[in-house]
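Please read through the structure below; I'll follow up with questions.
Every protein chain except one is present and positioned as in the full complex.
And now, chain A:
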Amino acid sequence: MASTPAEYIQHHLQNLTYGKLPAGYERADGSVLDQATWTIAQTGLEARDMGFMAFHLDTLGWSLLMGAIFILLFRSAAKSATTGVPGKLQNFVEMCVEFVEGVVKDTFHGRNALIAPLALTIFVWVFLMNSLKWIPVDYIPGLASLLGLPAFKIVPTADPNGTFGLSLGVFILILFYSVKVKGFGGFSKELAFTPFNHWSLVPFNLFLEILGLLTKPLSLALRLFGNMYAGEVVFILIALLPFYVQWTLNVPWAIFHILVIPLQAFIFMVLTVVYLSSAHEEHH
């Protein structure tokens, strides 16, 4: 276990990584691998050395769990959906659906059966993943270390892989609908001839537009990640204080997150809808 504050913080920000270590790699315990091995990283350094060929088991596991909760909850409400007097669960689910539908209707003016369910999934799923922050920082990682796991981080949105994974999906959809609606030529033309409609400025336009295009998923992912990560760090810092004063900072910070957590989920959803809406619209 970590002993110094720096180690404690680093330990809490380390994901449980399962990845491939190359042959001849000297592991943290001094042993040397005679061939490339898939294994769980014992230290942050090992996790870093795994490079791209690695999975964050905790991020994947918790995000899948949250997604499953979302799906099961909403599916059970959808299955027993009645046109009569709705039950409590159905009421709640309908409230969410109505809220998302309202946002989508205000922002997105095309006809697309995907956008609203997409927005609902993003909103609820991101909200659930964010809400894992309310669990005190040491509870689940502590439990995990009792089980012998070297590191554990439960908030998937405080892992850039989690948020970039989402925004990558959104980015693919932006590209897909841009091409689908405007055609490949139309989309290319839009990239090449806006904002300055002159052939001599095509390279400049391309640079500007592609940068703008790439900024969309980047800003989506980084906004969510930054907020969640920073909040997480503050929670960890508070956890370093003596236990009898922690509540004076912990409680206000958690209450503040009643605002932050839904807000970030909402922003992610709205921006997704806005980006997809602009992918559907012709620029003039």
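As a working rule, contacts are C-beta pairs under 8 Å (C-beta built on N, C-alpha and C of every residue); 3 or more make two chains touch, one makes a residue touch a chain; residues count from 1.
We take it that contacts and distances are computed from a predicted model.
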| item | value |
| --- | --- |
| Absent chain [UniProt protein name; select from "ATP synthase subunit b", "Nitrile hydratase subunit beta", "Secreted protein" or "ABC transporter permease"] | "ATP synthase subunit b" |
| Touching residue (missing chain; options A:L21, A:A77, A:L132 or A:I261) | A:A77 |
| Candidates A:F55, A:F99 or A:F266 - the one touching the absent chain | A:F55 |
| Residue numbers in chain A that touch the chain omitted from display | 13, 15, 17, 19, 47-48, 50-56, 59-60, 63-64, 67, 70-71, 74-75, 77-79, 81-84, 86, 90, 93-94, 97-98, 101, 113-114, 116-118, 120-121, 125, 156, 159-162, 164-166, 168-169, 172 |
